[in-house]
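Quick one: the structure is below, and I'll ask about it shortly.
Missing here is one protein chain; the remaining ones are kept as they sit in the complex.
Labels run A and B following the written order; every chain starts at residue 1.
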Amino acid sequence: MGLICSNIEVNYPEFTLKLDLKVEKGELVSIVGPSGCGKSTSLQLITGLIPCTKGSITLNGQLINDKPVWERNIGMVFQDYALFPHLNVEKNIAYSLRFKKLSKKERKEKVKQMLALVGLQGYEKRKIGLLSGGERQRVALARALASEPQLLLLDEPLSALDAKMRKHLRQEIKKIHSATGITTLYVTHDQEEALTISDRIVVMEEGKMVQFDTAEEIYTNPATLFAAQFMGEGTLLPSSMIEKALVINENKRPDFLAKESYDIFFRPEDVVLQTNFSLPMAEYKNHLLFEDVKIVAQEYQGGRYLLRCEWNSYPLLAYSSSKIETDNINLSIRLEDIKIYR
Amino acid sequence: MKLRKGGIADSGSILQSSSFYKIVGTPSVLLLALLFMVPLLFILTKAFVGEDKTFTLSRVFLLAKDPYTWRILRFTLFQAFISTVVSILIALPGAYLLANYTFLGKKLIKAISVIPFVLPSILVVLGFVIFYGNSGLLNQLLMALFKLEEPPLKILYTFKAVIAAHAFYNFPIALALISTFWEQLPSRYNDAAMTLGAKKLTIFRTITLPRLIPPILSASTLIFLFCFSSFAILLVLGGGPRFTTLEVEIYRRARMLLDLEGAASLSLLSIVVNIILVGVYIWTQRLVAHQEEIELIDQKRLIRREKSVLIKILIFIYLAFSSLFVLGPLGGIVYRSFTAPVSRGGKVGFTLRWYKELFGSSQVSSSIMGVAASALLLSFVIAFLASFVGLVFSTLLSSRLRNQKGRYSLSLELFAMLPMAVSSVIIGLGYLLISNWLNPSHLGSRALVVLAHVVIISPFVLRTVLPEYRKISFSYTQASLTLGANVRQTFWFVELPLLRSALITAFAFGFALSIGELNATLTLADSSLVTLPIIIYRLIGSYNFAGACALGTILILICAVVFFVSELAKRGEIK
Partner (left out) sequence: MLKRYIYLILALFFIPLALFGRGAKEEPATTAYLTVYAYDSFVSEWGPGPAIVKEFEQKSGIKVNLVSSGTGGQLLTRLVLEKSKPKADVVIGITNELLHETYAEDLLISYESEALKDIPSFLHFDPKYTLLPFNYGNYAFVYDSQKVKEPPKSFDDLLDPKWKKSLILIDPRTSNVGMGLLQWTIAVYKEEYLKWWEAVKPNVLTIADGWSSGYGLFTQGEAPLVISYTTSPIYHIMNEGTERYQATLFDSGNLGVIEGAGILKSSKNIEQAKEFIDFLLTDAQLEIAVANVMYPVNEKVELPDAFDWAPKANPSLFLDSEEIAQFRDKWLNEWTEVVSR
């Protein structure tokens, strides 16, 4: 059940979009990725706004790719909300209901229900033009949900709002999702958003799904450099710099060193600090040792400091539980903690 | 906030394959094809008929080699160009004021300023002469004020007068187009520049002006087209054949010399030039639409209400100037309608005589009301029907053009605008052919007149509706589809209501055009079908200029009312 996209393939001049995913019924899956990678296009394919010639889309057991947009009963919230300016809040929300042949009384009832769901009770007669950003977003949501769709698609719904509103509404959306139990796909470029509300995350790059997993899994084992950088901060170094810092203690030399050129990436929390230069690095596994790293800035993050450092003009990131008094430190990272990307 | 690109009317969208648009777009195209293209082509083929009635290109070649042809073509282009530039220059300050300030009489100005455009040109010429002529009202006023012997302003019968008349006719279009666009320019670029220390004039020059180029271009091509086929104004107000244009020569051959072949070949040349212009116009329209698509939504320019003293003075000056310019000639027509010789010597005095004659009973007419009254009613009815049908057809065609891109859409747009590019003399001949071929009954010929009006007003109605339609964000259409409405329902419940303002304007415009239409009606109508412009034309042709002015006044009044009402009707709209 849920949403199944099988072997969807659409050709564009920039890339070929390939979709192959299974979303469980009631799941909230985020789609993240760089600009122009095909996230919104994927949504449009699923709704049918873009016709799909290859592959199939199944929703709750029913094949829907032959159905026209208006018969798929998929709710969608657009980036600009697209609330009809010539209708008031009530009429906007009730829009889909008029095609479902509900009586006037039933429509009114449903609208009231929806407004309660999004926390905008009493807003029926308000004009769209007078609503705030957050209110509009919620009306858009109410409108999409009014006809009880089987799938809800949200295309960067919060990107037009300020940070505080975003945080607040993010929770609202999560709450509504829990309340309705509706299968949801959520496109965003905001990492925090994706991490906090999703059950699973799809990472897209150039039209391909490069990873589809839980946030934790993607964080610990990111499939691509983009995925890695999306999920959190880290240090990125080209392979050419490895030799300088390489320290081999164990017998085995890892295979990746033989490769031609690649990028290495590691998280600040895996970085070990050494402030006392008189002692050698307490590291007996294969690792990279960065000596005489200059500390450029120390950002307090509530409980720890993020150290922004520089090594051979490359930025390095590390955490420290307390403020470092010296200007320079030594850093090391185990080879087993670094991710290799070609 | 992220910028959005175009939308789903790129290739590969659901709307592309929808049959709804293809179907609804057809009636307009069919009508155009039958009532316009076919007769036009028939007439144009005469350009290729040789002396011995066989097909030949020699006529066209001869024409192309004739230096006289090129001379008049050059002049035609020249005067159209100058007229256009002057019209734009006059319109710009007004556009600035209209776009950035609210002031009393703003809506009225907009409404009134389109009237000259819609009057029969003979009346415009008359109005000009009555007001600006050597013995005109303006000179009379100045002579009385300053106790002069000779009229101080001898501006008519010169090239300058022609340009001025063209500007009078056309600057309102530029005013409307540019100010509407300017109104909607987001001000943040200007604000940003101001914080960087740029002076107001610099801001205008470097930021605002470049962004105004698309509407300026599209207004320019439109005005250029009109001035290109200008006729009466040029000859009468210019002073003579020095200012011959292509249209005059076409007229001469078709009407006077019975040289249809010659008229057709000249017409061919004129049409080719005009098609290029129309093509440019459509291209500039798309530029405008594209630029507006990538504007951020939710950003509306605030109309500055605070007016400095300087601005107030400027507004006053501009208002005074444009009133004089526009209302002067119109006022002249109104004035003439109330005067008549009151003594044997010929002195003039105030009188309602002309109105009484036209609207009182006449022994000739069989209806109880006067001749003019029944003509008025008929004109009204025809205009209403024509603008309604025209609006429906053009809106449907617009939905096709906006929602479906393809290799045909550009040629379709060009096709729909063609009636604007063809000389009215040739169109008249074309209609002659149709009416003969169809041989309609009484009711049929009336229907034919209405349809001919539809053809004539369609380019203008289309040009009003289509750009507005293109501005409607595709997300509305998309949202409606996802909410369960099919293509047809989306058109009816979402797109049409959002077009309300444009539809009202287009209707008013089409109405005014139809009510002032002369040429086609004259050709197609049988003797029972007499419209207001026909009566004006006949009055002028039978010495009765004052009577013509009286009816002209009625026409002006009707147009003003229609526009004013349409502006009021738009007030309830939401952006």
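The definition used in the following text is that a residue touches a chain if its C-beta (ideal position, glycine included) is under 8 Å from a C-beta of that chain, and two chains touch if they have at least 3 such contacts.
Because the structure is predicted, anything quoted here is derived from the model rather than measured.
Participant: For the chain omitted from this view, which of the shown chains does it touch?
Facilitator: So, taking every chain into account, the missing one touches B.
Participant: Among B:T26, B:T56, B:N134 or B:Q184, choose the residue that contacts the chain missing from this document, as touch is defined above.
Facilitator: B:N134
Participant: I'm checking contacts with the chain that's been left out. Which of B:L40, B:L499 or B:I535 qualifies?
Facilitator: B:I535
Participant: Just one of B:I213, B:A340 or B:I472 touches the chain that is missing; which is it?
Facilitator: B:A340
Participant: Which positions on chain B touch the chain that was left off?
Facilitator: Contact residues on chain B toward the absent chain are 122, 125-126, 129-130, 133-136, 156-157, 231-232, 235-242, 244, 248-249, 251-252, 254-260, 336, 340-341, 343-346, 362, 364-365, 371, 377-378, 380-382, 384-385, 388, 429, 432-433, 436-437, 439, 441-443, 446, 492-493, 496-497, 522-523, 525-528, 530, 534-535, 537-545.
Definition applied: only the chains that are shown with their structure count from here on.
Participant: Could you work out how far the Cα centre of chain A sits from that of chain B, in whole Å?
Facilitator: That pair's centroid distance is 53 Å.
Participant: Can you tell me which positions in chain A touch chain B when the two form their complex?
Facilitator: Interface residues on chain A, with respect to chain B: 10, 35, 44, 47-51, 68-76, 78-80, 82, 84-87, 95-96, 99-100, 127-129, 143-144, 147, 156, 159-160.
Participant: List the residues on chain B that touch chain A in their complex, please.
Facilitator: 1-2, 4, 8, 12-14, 17, 297-298, 473, 475-476, 478-486, 489, 493-494, 497-498, 500, 573-575
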